[in-house]
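Let me give you the structure first, and then I'll get to my questions.
Apart from one protein chain that is not included, each protein chain of the complex appears where it belongs.
Up next, subunit A:
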Amino acid sequence: MSVFGKAGAFLAGTSGADRVVPPTGFTARLTVFTAAAMAFLAVFALALSLATDRLATRWSEALARTATIRISAPPEQAAQQLTNTLTVLETTPGVAEARPLGNAERMALLEPWFGPDLPLDALRIPELIEVVETEEGVDVAGLRARLAGEAPGAVYDDHTRWREPLVHAAERLRMLGLLSLGLISAATAAMITLAAQAALAANERVIAALRLIGALDTYIARAFVRRFTLRALVGAATGTALGMAAIALLPSADAEGGFLTGLSLTGTSWLLPLAIPPIAAIVAFAATRYAAFRQLRKTT
């Protein structure tokens, strides 16, 4: 029988083993509620982790292959240095495209700070060249050395000092998301272990009676383990469904909203939360089995 077949047979249960444990109200509700709450939080932690992963990738890729050359030169030399710089770039391996920004583009860059009526002619604004690199990239040190000779006012900026802190922050957030998932799993295991121990202690007499009529430890443990595994599965499925619904109701990603609106799941990543209920069931299975065998060792 396959693993899935065994899991299915285990969850379907056997009439005898399932009925030996009296019905319990408190531990059942506690387990279902804990699993639901933890699954709900896990969906958000997962969404956070995936969103930051996308963000880190986007920031990294968007800025990694581009650079800007700023030419700060006296007005009478600016045009010549711009021409020299473009000539240098044309003969530089690794440069796919080099394009000087026009007045309108430079005004657009400054507009957030100075407004739309900026008198560009009256200001000395550096010339800007947008450089797009090929896959192989540019020998930055060599390019800087050539620019220093041909256009002393040109400064090559590959965005590293902007990009690295952003990517670093996004990676930290992703790690925090994953850490949260780990903590949620551990907390779920701890809560279910406590609930299972309470149920086992309350049924000490039943366990002793079963041992005395010849029940193996595995038979007794199975009755408890199956019950708690099912409760965790049902609770986690409910919590996951609610969490996914809440995520679906978040505003969709847009440029203005930036990170927060990008928290929603996208494409096939909607499938990932579906793994939470089975994982919760596996955690409950392991936690209850551990608690059951520990309790059983106290009986003869």
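General observations
Note that a residue touches a chain if its C-beta (ideal position, glycine included) is under 8 Å from a C-beta of that chain, and two chains touch if they have at least 3 such contacts; residues count from 1.
Keep in mind that, in the parts below, contacts and distances are computed from a predicted model.
Per its UniProt entry, the chain excluded from the display bears the name "Cell division transport system ATP-binding protein", taken from "Sigma-70 family RNA polymerase sigma factor", "Cell division transport system ATP-binding protein", "Sarcosine oxidase subunit alpha" or "Cytochrome c biogenesis protein".
Residue-wise, the contact with the chain that is not shown comes from A:A208, picked out of A:L109, A:L123 or A:A208. Of the listed residues A:V20, A:L101, A:L118 or A:A187, the one in contact with the hidden chain in the full complex is A:V20. Residues touching the missing chain, restricted to subunit A, are 14-17, 19-20, 22-23, 205-206, 208-217, 219, 300 (touch as defined at the top).
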